[in-house]
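My structure is below; once you've seen it, I'll send some questions.
Here the complex is missing a single protein chain, while all its other protein chains stay put.
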Amino acid sequence: MMNKLKRGFASDNNAGIHPEVLKAIQNANIGHCIAYGDDIYTQNAIAKIKEHFGKNIDVYFMFNGTGSNVLGLKMLTESYNSIICAETAHINVDECGAPEKFTGCKLLSVPTKNGKLTIEKIKYHMHDFGFEHHSQPKVISIAQVTELGTVYTSNEIKEITEYAHENEIFVHMDGARICNAAASLDSSLREITMDVGIDVLSFGLTKNGAMNAEAVIFFNKKLSENFKYYRKQGMQLASKMRFMAVQFEALFTNNLWKKIAEHANKMAKVLAERIAEYPQIQITQEVEANGVFAIVPLEIIPKLQREFFFYMWDETNSEVRWMTSFDTTEEDIDIFIEQLKSLLK
Amino acid sequence: MMNKLKRGFASDNNAGIHPEVLKAIQNANIGHCIAYGDDIYTQNAIAKIKEHFGKNIDVYFMFNGTGSNVLGLKMLTESYNSIICAETAHINVDECGAPEKFTGCKLLSVPTKNGKLTIEKIKYHMHDFGFEHHSQPKVISIAQVTELGTVYTSNEIKEITEYAHENEIFVHMDGARICNAAASLDSSLREITMDVGIDVLSFGLTKNGAMNAEAVIFFNKKLSENFKYYRKQGMQLASKMRFMAVQFEALFTNNLWKKIAEHANKMAKVLAERIAEYPQIQITQEVEANGVFAIVPLEIIPKLQREFFFYMWDETNSEVRWMTSFDTTEEDIDIFIEQLKSLLK
Amino acid sequence: MMNKLKRGFASDNNAGIHPEVLKAIQNANIGHCIAYGDDIYTQNAIAKIKEHFGKNIDVYFMFNGTGSNVLGLKMLTESYNSIICAETAHINVDECGAPEKFTGCKLLSVPTKNGKLTIEKIKYHMHDFGFEHHSQPKVISIAQVTELGTVYTSNEIKEITEYAHENEIFVHMDGARICNAAASLDSSLREITMDVGIDVLSFGLTKNGAMNAEAVIFFNKKLSENFKYYRKQGMQLASKMRFMAVQFEALFTNNLWKKIAEHANKMAKVLAERIAEYPQIQITQEVEANGVFAIVPLEIIPKLQREFFFYMWDETNSEVRWMTSFDTTEEDIDIFIEQLKSLLK
Partner (left out) sequence: MMNKLKRGFASDNNAGIHPEVLKAIQNANIGHCIAYGDDIYTQNAIAKIKEHFGKNIDVYFMFNGTGSNVLGLKMLTESYNSIICAETAHINVDECGAPEKFTGCKLLSVPTKNGKLTIEKIKYHMHDFGFEHHSQPKVISIAQVTELGTVYTSNEIKEITEYAHENEIFVHMDGARICNAAASLDSSLREITMDVGIDVLSFGLTKNGAMNAEAVIFFNKKLSENFKYYRKQGMQLASKMRFMAVQFEALFTNNLWKKIAEHANKMAKVLAERIAEYPQIQITQEVEANGVFAIVPLEIIPKLQREFFFYMWDETNSEVRWMTSFDTTEEDIDIFIEQLKSLLK
C-alpha cells in the first residue's frame, strides 16, 4: 500500500491538508467555545468571506459537496420542481440520488461535449409550465469547473443566468473547484458567481487544500431564511464548527485559495504540454483548470496506473482523467512523463 | 468573546481536539491516498476497532451523531415503521426531524424520569401489529449515556434487547457518550453493546476528544449490506476520510478513549460532590457519567453563566446542566465552586 | 358472509352510497368531458361549495381522507416543522405514518380525555422556537368530530385558532365527520371552520354518503397557490373527476349533507338512550355526533359482534365503539338492543 501514499494524478481529493490550513486547526485548538457555529472562529471566518463577496450574502459551513449541493438546491425548489443540469453533472451521476431523495425533485439532464450547458440545451427541458402533470423546471445547475475540466467564462454564465431569471428560474453553481475556475480566469470568486447572477453557490474548498470543509453561499438572503433548519435536518450541522471555520479563514488570508489553485492549474498545463509531445495520446478537452482528459493506448493504462494511480474516465474510448492538486510538483510530472515515455516505446 | 474560549461546563461538544488525536491528523497529512475510505488509514482504523469488538461487525465513519443515528435507523426500518424512544431522546428533540425526513418513520416517545426506557414504558406503544393503518413498531432506540446523564447497566440493556428480539424489534443505541458509559460501568465498549444484544450503535467520539468524527457500527452484517449507498445518499460520505479514520485509531490506541472518558466522569463526580455541600442546590439525577443536573436558585444563574457558560435545562423548575469533558481540570471546578459560593451568600 | 351485508354499527365507512349521490353519478355518465377536473361538473360542484363558504376559498377534490390531511398539511409546513395534535388523532395513529413520509414533519401528540385539544395541552409543545436543533411547531391539527365522538364548539375552535395565529401557527381541521359536527351544533359548515379561523379543512364526505370522494378546502388562497402540483405528485389527482364532483353537488343540493348527518346523529342519540337503560353498560364519552363509546361486559362482546359487527376501542377496559350512519334505522337499533338485552340477562 505504501505507494498509494505517493502523490498521484487520480484526484485533487486524494491530496491532504494544506500546511497553512492544518496550522489554523492547531491554533484553534485551545479552550472551549460554543458548539454548532455560535463561536468567534465561525464569526471571523464568515466576516472574512464577506470581505470578498460583500455583506449581502449568507454563508453556512457544510461537511461535503453533496451536502452543499443538495441543501442548496432544496432552498430553491419545491418537491414538484425539476432541476436542469449537464448529463455529466456531479449531482446527476455522482451523488447516488441524494438530490432526488432529499428534495423530491426530478433531475433533467442534457448531453454536452464539454460539460457546459448552453441556453439552447437548456431550452430542451423548458416546457409544460403550469401543467400540473409535469415537474416544473425551477433551477439550472452548472458546475464551475465542469466535470470535464472546462471553465465557463463570465459571459457564458451571465447568458445563462439572464435567460434563467427572465424565466423565473434560479441558477445554482456547483463550485467544487470554483477556486480553480477563478484562478483560470484570473477573476475574483465574486466576479464569476454573484456578479454574474448566480443565486446559490456550493463553495468547495476540500479539493483545494481543506479537510472536509465546504460552504453554501446564498447571494440572495431571502433564499436562505430557513436554511439553518434544513442544514440541521439534512445532517450537515457540525458541532465543533470552529475547526471548519478556521480552514476558510486560512484560505482567505492573503488569497491563499488563489495561489494554490493557480499552482494546481499550472501543473495541469505543464502536464498537458508534456503529454502533447506524444502523438499516441490525444487530449480531449481544453485544459482550463486542474484536469487533463486524454485518450491513451489501452494497453499501457494498467502499467501507468501502477506507479501513479488515476481513473479511467470512459472505458468505451480508453479516455482517462488526470488531476493535479495544490501539492503537485514538477518532479511528479517529470517522473510521470518518464514512465509514460518508456511505456509508449 | 475572549472568555468564551475558557473551559466551561456547557457541553463536552465545546471542548477542542484531544492532543493525541490532533497529532494523528498531522501524522496522516502526507502524500496522496484514495479518497472516500479506500485507503490504508481507514483500513487500519477499522482493524483497530475490530480488535475491540471482534470481526463480525461493519464499521462506517460518519460526520456527526445525527447522521449516525438517522442512517443507522434507516437500515432497520421501512418508512411505514415506528421507532420507540424516550421523550428526551436526542433523535426526538434535538435533530430537527432528521429521522422523520430521511426514514419517513414515526417516532413514538414515552416520558421518563431519568431518560431510561423500561419494558413497561416500551409496551405502551407495542400494539396494532399487522394493522395496516398503524405505523408498525420496529426499533427501540436507547441512549447510552442518556440525555439526563444516567447510564443503563448491562442487565437493563439486556432486558430491553431480549424483549425487543422476542418481538422482532431491533435495538439501536445512540452512543454519543458511549465511552463515558463504558468508563462509568468499567466495561469494555463491547460488553455494553454487542454482548448485550444491541443491533446498531451510533458510536460517538466527538464528545470524547475527536473532531467531527463518528461511526455507525452494525453488529449484524446483514443489516448493513447496502449501507454504503445510504451513507452516500445521506450526504455523510467524507472524501478525505483518512483524517476521520486516524482519530479513531488514536483513541483506540492504549485505550485512550477510556482514560479520557474516565477523567471526564471523575470531574463530574468531583463537581457533584463539591456542589452537594450547598443545600440551596439540589442535584436531580444520578451523576453516573459526565453530566450534573441540578436545580439552582434562579437569581444566581445569569451571574454564574457569565464566567462559566452553561445551559438551562428546564426553565420551569430552574434546572441546569453542567457537563465535564476530557480537558476539565480540578482547578476549573475550584474556580467555579468559588464563584458559586460567593453568589450563594 | 351474508350477514356482513346487513347494516351494523361498526363504522360509517361501512355504509354504501346515498341514493341521491349514486343517482348523480349515473346522471353524469354521458358523453366525454375533459379529465383531471377541467370539466363542467367539477366547475359546478366547486361553485356550489362556494355558495356555502363564499368566494375566497380554494377547493380540490381528493380520493380519501388521508390524502386530504397529508397534502393539506404539506401546504402549511416545511419538512423541519412539527404538527401538534391529540394523541388519538387519525393523522397520528391511523395513517401509517403518511404525514411523516410525505411532509417530513414530526408529529407532536398530547393525551386527552375526550379527543379535544386545549390551549393548555398545546402549550406543552410550544417551545424552542428559533432553535435549529428542534422541529419548529407550525400547525395545530384538530379533528371535528373528534375520534372520540365529541364535538368542539365554535368558541373552543376560536380560542385555539386565535392562540395559534398569535403565535404564527396554522390550524388544520380533519373534518372526516365535519357534517356530523355541523349537524350537532346546528351550524353551517362555514360557521365552524372558516368563520372561526380554520386555515385548511380536510372536508370528508365519504363517511356521510359519498363514495371515495373528499376535498381539501383552503380558506386562504395564498396557502394553496401550488397545491395542484402537490395533489398530482401526491397521487391524489383523479382522471374521471366528474364522478367525484357530482357527489359533492348532490350532497350540497337542498342541504342533503346536513339532513343525513342529522339523521345519523339522531340515531346515535337514540342508541345511547336505549343503552343507558342497562346499568351494566357505561357510556364513556358525550354522544355529540354519530358515535357511542361504552364499556361493555367483556363476555358479551363477541356474541354481540356476531350479529352486528363493531370494533373494540380499548381492550384494556373493554370499551367499544358504535357508529351510526345515514342509513341506520330505528329498527336496526331495536334489533340490536333486543340482542343486547338477551345477552345481558
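Per-chain numbering from 1; labels A, B and C assigned in written order.
Operating definition for what follows: contacts are C-beta pairs under 8 Å (C-beta built on N, C-alpha and C of every residue); 3 or more make two chains touch, one makes a residue touch a chain.
This structure is a prediction, so every number in the text was calculated from the model and none was measured.
In the complete assembly, the contact with the undisplayed chain comes from C:98, out of C:98, C:164 or C:304.
The omitted chain makes contact with just one of the residues B:80, B:170, B:218 or B:326: B:80. Counting the whole complex, the residues of chain A in touch with the unshown chain are 79-82, 93-97, 100-101, 104-107, 132-135. Hidden from this view is one chain, which touches chain B at 36, 78-80, 104, 132-133, 136, 226, 228-233, 237. Seen from chain C, the chain kept out of the figure touches residues 1, 4-8, 10-11, 13-17, 22, 25-26, 28-36, 39-40, 63-67, 70-71, 95-98, 101-102, 206-207, 211-212, 229, 232-240, 242-244, 309, 325.
In the analysis below, only the chains that are shown with their structure count from here on.
Of all the chains, the one whose CA centre sits at the greatest distance from that of chain A is C.
Homomeric contact chain A/chain B: same residue numbering on both sides for over half of the interface positions.
Mean C-alpha position of chain B lies 42 Å from that of chain C. The geometric centre of chain A is 51 Å away from that of chain C, both derived from CA atoms.
With centres set at the average Cα position, the gap from chain A to chain B is 33 Å. Multi-chain contact residues of chain A (touching two or more other chains): 36, 229, 232-233, 237.
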